[in-house]
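In this view, the complex is presented without one of its protein chains, the others remaining in place.
Moving on to chain A:
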Amino acid sequence: MSDIVEKTLTALPGLFLQNQLTGGAAAAKAPFSSRLGGLVRGITALTSKHEEEKLIQQELSSLKVTVAAPTTTLKMMKECMVRLIYCEMLGYDASFGYIHAIKLAQQGNLLEKRVGYLAVSLFLHENHELLLLLVNTVVKDLQSTNLIEVCMALTVVSQIFPREMIPAVLPLIEDKLQHSKEIIRRKAVLALYKFHLIAPNQVQHIHIKFRKALCDRDVGVMAASLHIYLRMIKENSSSYKDLTGSFVTILKQVVGGKLPVDFNYHSVPAPWLQIQLLRILGLLGKDDQRTSELMYDVLDESLRRAELNHNVTYAILFECVHTIYSIYPKSELLEKAARCIGKFVLSPKINLKYLGLKALTYVIQQDPSLALQHQMTIIECLDHPDPIIKRETLELLYRITNAQNITVIVQKMLEYLHQSKEEYIIVNLVGKIAELAEKYAPDNAWFIQTMNAVFSVGGDVMQPDIPNNFLRLLAEGFDDETEDQQLRLYAVQSYLNLLDVENAFYPQRFLQVMSWVLGEYAYLLDKETPEEVIAKLYKLLMNSAISSETRAWLIAAVTKLMPQAHSSTIVETLIQEFTVSLDTCMRQHAFELKHLRENVELMKNVLPVDKSCEGMVVDASLSFLDGFVAEELNHGAAPYKPHHQRQEEKLAQEKVLNFEPYGLSFSSSGFTGRQSPAGISLGSDTSGNSAETGLKETNSLKLEGIKKLWGKEGYLPKKENTATDEVEAQPISQDSVIMENVDQIITKRDQPPALTQSKEEKAKQLLASSLFVGLGSESTINLLGKADTISHKFRRKPKVKEIKSGEITSAHTMASSSFNSLSNEEDYYLDTLQDRGDKELKKLSFNSELLDSESFTELHMVEKLSNCNLSASSLFADNNLEIFHPSQSTAVSVANEVSLASSLLEEPTEHMHSDLMEVCNNETISVSSYKIWKNDCLLMVWSVANKSGSELKNAMLEITSEENLKVTEQVECCLPIIEAESTKNFQCSVQMEQPFTEGILSGIINYQMMDSHSVQLEFSVALSLLDFIRPLKISTEDFGKLWLSFANDVKQNIKMSESQAALPSALKTLQQKLRLHIVDIIGNEGLLACQLLPSIPCLLHFRVHADGLALWFRSSCSTLPDYLLYQCQKVMGES
């Protein structure tokens, strides 16, 4: 090869000259195979970026001519493509060649096709418009008899393929699953997996084929199918529990060395396969004792076998440990796993150490004592030269932070923070420090200083909720008023000191925090006068480095301080200066300041001292302007039109196509409340003018929508708890800090002469004792807030109870004929059976009933009643009936549960709701929840029951949601006291921001026992799209109008069995399970409508034909139809 290269290189200058002179024709004659070499050598010979650019541009322009020339053969084109790929890799645009790449893939022979496909997959992306041109080629190649062509087509499909064209190739690829060559089967499986990733609803029906692939006689195909299973089990493990046995058997055979030798890698049998399987088992066994029991043996075997000292065995070991800690615990295995973690942590190999730390971080929540074992190693890692190791160590420390070691840990984090420059790391770490500081701060001074450090380092990159939370904390305060004032005073003083430093630079956010605090709380100062504070703020205002947003904060602070000041020369100069400012915002503020200064009474009303937390009554309807408006109207002014009205009129005038949905009854809710300017007055007596409202808005904190990390009760009670411990812990930690920093002090102190340890070692041990203080003893584990060790012991007991309560509630709902959860399997079973029985009866009454929009609930009620009848007639004697005769021993607890359930179900009878489900419990407390499907929102009701005989204090329920959900209207989530054996209810409404199939709402409940241990429990509730779907009641006419106005549509045919193919039964399923409103039925077509809360409509048109159902969705939201279609397929598949 090198000969050729040499030859080309010597000929290179000539070639380029020739090329430039004679253009495409000459280039075509040049030896194509060597042109790439020339290009590469040319580039490497160059020294500057500029020259490289010139050369490549030259190359690209000559290529452009060549590829466009009709004389260029496919063979030359192939060579050109490689050069184009090279240019693209270096970051130059070669988009003129894209179409030629596609052409090459279409027309070339095998070799040329291969280059064409490669170029296409490197150049284009899934949504590129040119990609559509490739579809036909792919289809052709998939049908080819040549294996290599098929392979190439499958490869390109799995790299890039347009989503909407999947149906074109899907059947072909499905056929390939039966291909005789394993490589084809393997690639087909991966291509289908890719489809599952980009368009899950289109490959619904092939899940059964994935199962076949799992049982393929070739190991490679089976391994490929594991990708799919790992993914699907991660999404929803419960539907794949039946496969656990199979996975275990496979793993057993792999570990046992039953695979052919060529699967070995460094004499480890198929390590990657083992890793995949272990991950799958970990997901399957999570919180499931029965499933976990199946895998204990094989995990033990894996641990035992993986003893060879090679990198990849450690990979297997690591996965083993991870799995053992994920599944239902078994003490024997946990011990072994803990020993393994030790091996990792103590390993001299840095990669293994990193993983060891990672494993510790993961395990620490279950077993804090493990951190104690390795404390010295962790200390060493804190000073490791590798920043990644350091970061992982800090992450570990973050997990074990408690009120006793907080100072040391935060100090370590700040040290790291000062060294790192990457924004990503700073944002992450700053958030953690702020969180820890708020949770465990030992005293005011420390807290303020730590937050100062956070603000000055995190500055303008940190999450905005950190300063917001901090200010909120200062403003709201705690129970103890004097403590609050001290904290505020300390903050004010520290900021004044910081501002005194000459030439110091502070981030804008920090300055904003300072100005707010100074403005609100400078009155607490006794030495400095308000004038001095104003002078300092004024100095900042005149600083040119200050952003205009910060200026607004500063001037607001000055405005607040102004009435307290006696002489106001500075304020005067300030007003003079800024009333002529070019910045309109500043000018506005200056004028406001001026007017407020003239009217002291108004000033006191608008900006009262220390009232930042109290709500202010604002006349939002601006009723005080009514007189003015009436006068203007009399003078002939045009009446005010709201924005949307103006827009509609504008649209009507322009006579263009209207893509907006027409105004519907359901969307009007968004407009009410801000319609007429002379609407309801919300307390006219305090009405001010609009400028004041604006000012107030900038001054006050925006407290809405900020996650409440820190409740009123969160701070002081915790401090009281640990007060006794702190007395002992405090001196130690302070000592160690001093020792760490100032070595001299150590020498001054009286050291016991008997100590043989080096100074360094001693410092480390002291650090260790301060870092890991409180990890060992029982009481402090609770302080970690992760009381898993306790719940372990009781896991078995509650489980039995849970089942029982589930049965009881289902019995209860049957009796009370309320809306029943769709997922309830027994009822579903009854449903179908009853369907068969009552078919005739139904058919008679069906059509009329369906057209009645209210029939939804009624229908269900009827069904429920008949369900009860059926079960009473002992058809199901073996399962349901026994619920009605609970045995004596359980009767008491059962009665308890029933009463609980019934008390809850009293109030919301007008809406449909789900069964009461217990989401978490321990021996003292139980949290249950149910959903109420209200017409305008989803209401989650949480009931917290105290089962113990003593009262619980400071219970706090906190609900957090995933990003696509929004929780609003949280009602009183703090409870100072829950009396013994009582139940409290909370509710919150949930909105969906982005459509999705399934989301999770998680929450935490905190409470304190009588002996002042605080306990925290976590729980989560799954929400599905259907929880947010409501029938949309519109007329056929409206339907028609809406249908035309929606741009996003999705069509799909689904197959159905004979029995359900009839229109009525299909309609019934859709109406019941998806909550669609039936608008109209015309022949064999049906129109249905629904809306996604709050008001995104979606319309469905469907037609029944011979063996299936043609569904056609349209909506104003682009993703909603896809998700609905998925749900539709699901319910149709079920019934």
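In the analysis below, a contact is a pair of C-beta atoms (placed from the backbone, for glycine too) under 8 Å apart; a residue touches a chain by one contact, two chains touch by 3 or more; residues count from 1.
Just so we're on the same page, contacts and distances are computed from a predicted model.
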Exercise for review: Could you check which of "Adaptor related protein complex 3 subunit sigma 2", "TP53 regulated inhibitor of apoptosis 1", "Golgin subfamily A member 7/ERF4 domain-containing protein" or "Sodium/potassium-transporting ATPase subunit beta" matches the UniProt name for the chain that's left out?
Suggested key: "Adaptor related protein complex 3 subunit sigma 2"
Revision key, fill the gap. Out of A:Gly220, A:Gly459, A:Pro563 or A:Gly1108, only one touches the absent chain, namely A:Gly220
Revision key, fill the gap. The listed residue (A:Leu355, A:Leu938 or A:Leu965) that touches the chain absent from the view is A:Leu355
Exercise for review: Out of A:Glu51, A:Glu164, A:Glu335 or A:Asp386, point to the residue that touches the absent chain in the complete complex.
Suggested key: A:Asp386
Check your understanding: Looking at A:Ala68, A:Leu111 or A:Ala980, which residue reaches the missing chain?
Key -> A:Leu111
Review point. Looking at A:His100, A:Lys187 or A:His1101, which residue reaches the missing chain?
Key: A:Lys187
Revision key, fill the gap. Listed in rising order, the chain A residues that touch the chain left out are 1, 5, 36-37, 40, 82, 85-86, 88-91, 93, 109-111, 114-115, 118, 122, 125-127, 145-148, 151, 155, 158-159, 181-183, 186-187, 190-191, 193-194, 208, 211-212, 214-215, 217-220, 222, 224, 227, 230-231, 234, 242, 245-246, 249-250, 253-254, 258-260, 262-263, 265, 270-272, 275, 279, 311-312, 314-315, 318-319, 350-351, 353-355, 385-386, 388-389, 391, 422-425, 428
